[in-house]
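First up is the structure itself, then whatever we jot down about it.
A single protein chain has been omitted; all remaining protein chains appear in their positions.
Lettered A, B and C in written order, each chain numbered from 1.
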Amino acid sequence: MIEKIRITLADVFEARGQSKRFGYAFDAFLMTLIFANVLAIVMESVPSMAHEHARFFTYFELVSVFIFAIEYLARVWASVDLNRFADSSLSPTKRRLRYLISPMAVIDLIAILPSLLMFLVPFDLRFLRVLRLLRIFKLTRYSRAMQLMLNTIQEEASSLFAAFFIMTVILIIAASGIYLLEHDVQPDKFGSIPAAMWWAIITLTTVGYGDTVPVTLMGKIFGGIITILSMGMVAIPTGILASSFSEQLRKRRRTYSEMVHQLMEDGIICHQERIKLNELRLELGLSVQEAAHLEEQVRDQHPLLKRFCPQCGHNLE
Amino acid sequence: MIEKIRITLADVFEARGQSKRFGYAFDAFLMTLIFANVLAIVMESVPSMAHEHARFFTYFELVSVFIFAIEYLARVWASVDLNRFADSSLSPTKRRLRYLISPMAVIDLIAILPSLLMFLVPFDLRFLRVLRLLRIFKLTRYSRAMQLMLNTIQEEASSLFAAFFIMTVILIIAASGIYLLEHDVQPDKFGSIPAAMWWAIITLTTVGYGDTVPVTLMGKIFGGIITILSMGMVAIPTGILASSFSEQLRKRRRTYSEMVHQLMEDGIICHQERIKLNELRLELGLSVQEAAHLEEQVRDQHPLLKRFCPQCGHNLE
Amino acid sequence: MIEKIRITLADVFEARGQSKRFGYAFDAFLMTLIFANVLAIVMESVPSMAHEHARFFTYFELVSVFIFAIEYLARVWASVDLNRFADSSLSPTKRRLRYLISPMAVIDLIAILPSLLMFLVPFDLRFLRVLRLLRIFKLTRYSRAMQLMLNTIQEEASSLFAAFFIMTVILIIAASGIYLLEHDVQPDKFGSIPAAMWWAIITLTTVGYGDTVPVTLMGKIFGGIITILSMGMVAIPTGILASSFSEQLRKRRRTYSEMVHQLMEDGIICHQERIKLNELRLELGLSVQEAAHLEEQVRDQHPLLKRFCPQCGHNLE
Partner (left out) sequence: MIEKIRITLADVFEARGQSKRFGYAFDAFLMTLIFANVLAIVMESVPSMAHEHARFFTYFELVSVFIFAIEYLARVWASVDLNRFADSSLSPTKRRLRYLISPMAVIDLIAILPSLLMFLVPFDLRFLRVLRLLRIFKLTRYSRAMQLMLNTIQEEASSLFAAFFIMTVILIIAASGIYLLEHDVQPDKFGSIPAAMWWAIITLTTVGYGDTVPVTLMGKIFGGIITILSMGMVAIPTGILASSFSEQLRKRRRTYSEMVHQLMEDGIICHQERIKLNELRLELGLSVQEAAHLEEQVRDQHPLLKRFCPQCGHNLE
């Protein structure tokens, strides 16, 4: 009986089988709750709001943490039946431990920890309050955008790290140079290399607040050169990411073409295959025209596939 | 008789049939009027100008609104005969209602509404005056650039939304962090998370006004990290749009190649086909050299098309 | 005799025939003179420099203008024998008139005009002095970079114009909105829509001086939205130009491949053809490896060309 409840819970969490619909509803409810939490925490930081609606914020927080805590415990308990452990021979305890150290479980824990501490320990309250905002990362489970960003960063990690390394080198050189040139005139702003780094970073990223600015002739000349370098600094990550994005576009089209090719090997695309293709199209984010064009290209490239009528699948020979 | 006038009006509005030329002239007149209106409204906001030429602005506005109102009513009346309803079996009233809720009709209404309100209701005048500027969107009907932009945004909507979502998450984290670190030192500028968002947004977009700037050591370190992230923030939409633009270029060339291929199937490109190709070339914004090259490529790829002399179309076999 | 001098002059100006070397030397001399002139004019604007070396600047200017004037007259006189008129049947006078209205001739005239006016008319001296800087455009004749930029701008003119149009629309909307929201609080900075445009343009281009900044809550919210739009504004021209540059790279490789294909049709690339290829390679700015790779690709794609030994051209069958 208890096992049955556990399996149903796992079904809901993974939106599979008969609990698919309920799983979607549960996800929608949690996302709404997370958004409401973020909004509430942001609003609570406004003194007047915090004062007026103090009670509401406290109760809302209590209810939210309660739900998140229940969710966390339920997920840990039901983790035994997750898809990823379907073929493994681990014991239930080991499965739960393995789930506990998975990134999503850690995020779920972080989402409730600051509030628990707040109720227990007499800590710096404001710090813990803001820390609750970390529960925004719970959205990672639901947002394709955040997963895509994480993927892009992972894939381009080496390039981005190289760009970051070069940036650090330029940063140190820029800070040292301006420190040498402006130190005597503006000792309060360029008093040491770490202090000068604030100017360097604000300039190299083209933010340019203007709170620290070189004033000597040599400082301005050196600053001007660094400023021109800053354009390259912006251009390098932009170039990496722009290449990466166009590459991803290319890959998606290729994936779709291959699927079309495979499904067409018997000469026709039946109704079920059409549904499958459409799902893939949506998943890859391709437009209807784009997909139609790719399909046509596959037909053109593989003349054998043309022996059948593309409309009805009738063998034309 | 009245029906004839209505059909002629529709012909003018859609620049078709015998009224083509008159339709172009009408478009040119309306565009000029819209530009003049925008200029007048901008100028009227200068106090000295508004005072000196008060009369001129009032009369110009009256005449403009009158013309736009007549245009609006005429378009609604003639909408029965528009191309889009050519094959439909809707009743005239339904056609008009359907036209009334089309985006362009709504824009046309918005263009005259603020002025009508201004003459009727004792409302906040300045607000309504500036609202008249919304008639700049009437240009959407004529400007390929604005249609292209809308298309690009539509096509890349999901990517741009993903970028926007990630940006919001980073924004909230940046604002919360700086709020924690700078709240005590600068309570007037970083008094709450929403207040700190002004700093976050100005920094993450690399605008960097410098009106709110972290001053504590920890605030500067955190600010520096956020500033470096800002480069990624600029890079992501740039990457998406750059990929999208190069993709569009590719699509245009493909469209042209396909048209050439289709027209060449009979072995020659006759005079009429040449005119058609040239129109397509202009529509796609391809240069003469580019088009010539694409044509040559098509000839090379399809050797069957080479059996005919590419100069005179003589069958060479 | 005089005709001979004229032809020699034209030879020098176009660096052709026997006067090739002298033509190159003449170009180098003129470029140096233009650079020296720009430097002198920039330096002369520094009051202390202008005062100390007043005499030097005057004499240098006199000599420079004299040389530029002689050059201009010589070019006009010799324009009869320019390459572009080689096959035309125009009379010498008409050739010269046509040359006079060519862009380069106009630039040459502009280079000397301000100085002539300065010696003749009692005009605003500083304005004319700075106007002399326009002679920097004389470099267009020699700089491939400036010609390339002009070409890119010409080719992408329609896209860039579209981007510019959209930017103007956004600019007007941004200026109107901030004018409405900040007018009452900061009438000195947002007193009219044209005044508010200064803020709009500085924000939309992400320059962000911080001299005019919204201070009201609504103004900051609207400003934040405009600031996010600014990222798109930067991204659009970047996207257009990035696509255009990668397109140009593609075109160059194609041009090289085609030349290789053409030269290889007889199975071998002889010494003279090799020199020709190398010249093309330099002109297109391709690296040696890139060129070698393209050559190999051509050989692979056209197996017929492989029947001959790629080293010595010996027929291998």
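Operating definition for what follows: a contact is a pair of C-beta atoms (placed from the backbone, for glycine too) under 8 Å apart; a residue touches a chain by one contact, two chains touch by 3 or more.
Just so you know, these numbers come straight off a predicted model, no measurement behind them.
Shown as candidates are C:Ile110, C:Ile201 or C:Leu229; the residue that touches the absent chain is C:Ile201. Only one of A:Phe68, A:Phe85 or A:Tyr209 touches the absent chain when the whole complex is considered: A:Tyr209. Contact with the chain that does not appear here is found for just one residue of C:Leu30, C:Leu241 or C:Ile268, C:Leu241. The chain not shown here is touched by just one of A:Leu100, A:Ala235 or A:Leu284, and that residue is A:Ala235. Touching the chain that is not shown, out of C:Ala28, C:Val42 or C:Val185: C:Val42 (per the contact rule at the top). Take subunit B: the residues that touch the chain left off the picture are 206-210, 238, 242. Think of the hidden chain as still there; on subunit A it touches residues 155, 158-159, 161-163, 165-166, 169, 172-173, 175-177, 179-180, 183, 191-195, 203, 206-210, 213, 220, 224, 227-228, 230-232, 234-236, 238-240, 242-243, 246-247, 254. Residues of subunit C that touch the chain left out of the display are 38, 41-43, 45-47, 126-127, 130, 133, 136, 139, 143-146, 148-149, 164, 167, 197-198, 201-202, 205-211, 233-234, 237-238, 240-246, 249, 285, 287, 293.
Note that in this section only the chains that are shown with their structure count from here on.
With respect to subunit A, maximal separation of chain centres occurs for C (centres as means of Cα atoms). One copy, subunit A, sits rotated relative to the other, subunit B; on C-alpha atoms the angle is 90 degrees to the nearest 5.
Subunit A and subunit C have CA centres that are 43 Å apart. The mean-CA centres of subunit B and subunit C are about 30 angstrom from one another, to the nearest whole unit.
Taken residue by residue, subunit A touches two or more other chains at 206-210, 238, 242, whereas all remaining positions touch fewer.
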